[in-house]
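Beneath this line is the structure, given in structure tokens, with notes to follow.
Only one protein chain is missing; all other protein chains are in place.
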Amino acid sequence: MRSIRALTISAALAAAGLAGVATAADGATKTGPKAAETVHAVLTSPPQVPPPTGRNKPAKVVVELEVIEKELPIAEGSTYTFWTFGGTVPGSFIRVRQGDTVEFHLNNHPTSKMPHNIDLHGVTGPGGGAASSFTAPGHSSQFTFKALNHGLYVYHCATAPVGMHVANGMYGLILVEPPEGLPPVDREYYVMQGDFYTVGKFREKGLQAFDMQKAIDENPTYVLFNGSETALTGDRALTGKVGERVRLYVGNGGPNLVSSFHVIGEIFDKVWYEGGTHFQENVQTTLVPAGGAMIAEFKLDVPGSYVLVDHSIFRAFNKGALGVLKVDGPPNLAIYSGKEVDSVYLGDKAETLVAVDTAAKSAAAGTLSQDEQIAAGKALYAGTCSVCHQDSGAGLPGVFPPLAKSDFLAKQKSEDLIRIVLRGLTGPVEVNGQRYDSVMPPMSQLTDDEIANILTFVRNNWGNQGERVRKDEVKAVRAATPHAEGAAH
Amino acid sequence: MNGLLALVLTAALAAPGAAEPGWAKLPGNPAFRSVLAYEDTRDGVRVRPFELMRTPVSNGDFLAFVKAHPQWQRGRVAAVFAESRYLQHWAGALDPGAASAQQPVVQVSWFAAQAYCEAQGARLPSWIEWEYAAAADETREDARQDPAWRERILRWYANPSSRPLADVGSQPADVHGIHDLHGLIWEWVDDAGSLLMSADNRDQGGADKLQFCGAGALSAADRENYAVLMRTAMLSALQAQDVTANLGFRCARDLAGATP
Partner (left out) sequence: MTFFRNTLSALLGGLLLATAAAAGGLPGDSVYQLTAGFTDQDGHDFHLADRVGKPQVVSLFYTSCRYVCPLIIDSAKAVERSLEPAQRDRVAFLIVSMDPARDDPAALRGIVDKRSLDTRRWTLARTDKAAVRQLAALLDVRYRELADGEFNHTSALVLLDAQGRRLARTERLGGAADAEFVDAVKAALNAAGD
């Protein structure tokens, strides 16, 4: 009511040509502290995060946030009438710096059915701005606050019925950077969990209506990241590259559930729990309260798909709380090599493992033939080497060099090959005219027998020609080789 | 103008109780329990018998009104009575364009709605009259405790307002013979300006005593009744010259012969 009034008065003032006369009803918000510079905040839609403010002193920051009610997909083939800040769920990400004076404009789109307002948890003042931002459809409200505390804060609509406005997606995050800024990282993403209550069942097709009773019972139909089951999957997955540092700004809009936020296959190096000043290190799963947030940082070491979940795990697999972080880059088998374990573990390899067994017995008896070595080597290769060099020996162009018809391989003496397996190979090599610059981790966990058999297989397959490699040769090279740790099992 | 006057006069001259097609008679309630809890309404509020239009005022109805009362035409209306978006969805001052004659009129201010009703020898309903009427469903005078009643109302909020409004009267009539109190549009009430709802709706009763002289802001008596609470939030967000794309009205009048 008050804010609308202020608007009307300013309109009246403008008409009367007396715009210089200060008349805003709310004395506290009329004039913020004078700031040297006025900037317009860059707002981003999830999962993107605005660039760092890059400022070393406070400024006056103008934020224009539009409330719009719109039908958006909640799952494949299902839509929902979301009420949004900025046209997305969660709402636009706002980034300011501690000490900034924020002039906030809340614009409620003329097509809206509802009045809305905003409560920013980063605001010190009655209702977090809610009392000054109650805005009818087709109107704008303005209020000003000083960002006193740094941290990551939730904002949300606080118009009656508050629960319904929140359940319809009216929340987002505002980051108040500390004066020194945040340490640079390679990628920043914005993820926010919310629970949704529809009359129709999970994944029921068509436009879904809000179910108040389910909301009161805290029995969501959907638990989602970024407002849709497909917001962070497929083409819309978050991406990264091996070696990069990633920072996630994670909020939880609720309205009801607390999130046990976890990324499958990652350990958070640091978590600024509850979005506050302090961080915890080496965290597997962190709690994000409804109406709360946290910042997580981690380094991407191993390529693959990492799944973001609420580890209250039925929510992930039965209500949609899944997202994907897709990491590209060369594998780091020293840290992780999944398929090796698979090949040993799976019963369907039994037949080929017989060959390994046979070779081992023959070797012990001193009767090992080249064919037995090749058969055993083939089985071992499939378990250990084919992850990168592929079953066909063709490798992956530009990433993993081929072993098939390899001119590089043909040039190597047996002891060189043994050394490569035991110590790994890092740095540029040229194979069949193409340059490769990647990392092969040491494979010293293989026994002398196994290495001899693998190399014999490789040298006598895919058009390669070479001598068989003997266990004694491996033993000799190993003895002359400084200890290197084998690939992890 | 003549036709309109004739209609009004006919209405005025009709014998008390005589049924008129556009109006429904409501019996009232000696102690109606409002969703809004004011400190003086804990034992219920008396709703006297009154009449209410069976359907919201349509574009066709409103066109006839602005033809008869040019000062309420878009472009002529005083800014103090209607903001710039007044009837903006019409193609012209006397041309509803794509807005069909049978759709409810929207984008009308409280002043305009009041003037329309006055021209019919009627008035806007009070909030309590509106709320009392809207408590009904097809079979009951007060269906508010039925979750199905609530669900149906809440479903309206799920319809994006980009979809065209249905024609007036296309939903089934309630037990009083009234249509569309829910599920179509917001409606102005005469005392919209009495809804002293705090701008921060979580302040339940903790309102600034000076601002709200004495008794404080209203609070929700039946907090589960979100559906109706939304209306009060909406109306309290508006000023009397405001219009929105989903806000129309219907008129009420005292029973003929009753003392006001």
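Going in written order, the chains are labelled A and B, and every chain counts its residues from 1.
Quick note on the criterion: a residue touches a chain if its C-beta (ideal position, glycine included) is under 8 Å from a C-beta of that chain, and two chains touch if they have at least 3 such contacts.
None of the values given here were measured: they were computed from a predicted structure.
Only one residue from B:Val77, B:Val168, B:Met230 or B:Ala252 touches the chain missing from this view: B:Val77. Between the chain not shown and the residues B:Lys25, B:His69, B:His89 or B:Arg250, the one that touches is B:His69. Remark: the residues of subunit B touching the chain excluded from display are 8, 12-13, 16, 38-41, 69, 71-72, 76-81, 110-111, 114-115, 118-119, 121-123, 190-191, 193-196, 210-216, 239-241, 256-260.
Here is the rule we go by: only the chains that are shown with their structure count from here on.
Distance between subunit A and subunit B, defined via averaged C-alpha coordinates, is recorded as 49 Å.
On the side of subunit A, the complex with subunit B involves touching residues 1-5, 8, 69-71, 80-81, 110-115, 117, 119, 126-127, 130-139, 158-164, 199, 207-213, 216. Looking at the complex, you find that subunit B touches subunit A at residues 85, 147, 150-151, 154-155, 157-162, 186, 197-203, 220, 223-224, 226, 229-230, 232-234, 236-239, 242-246.
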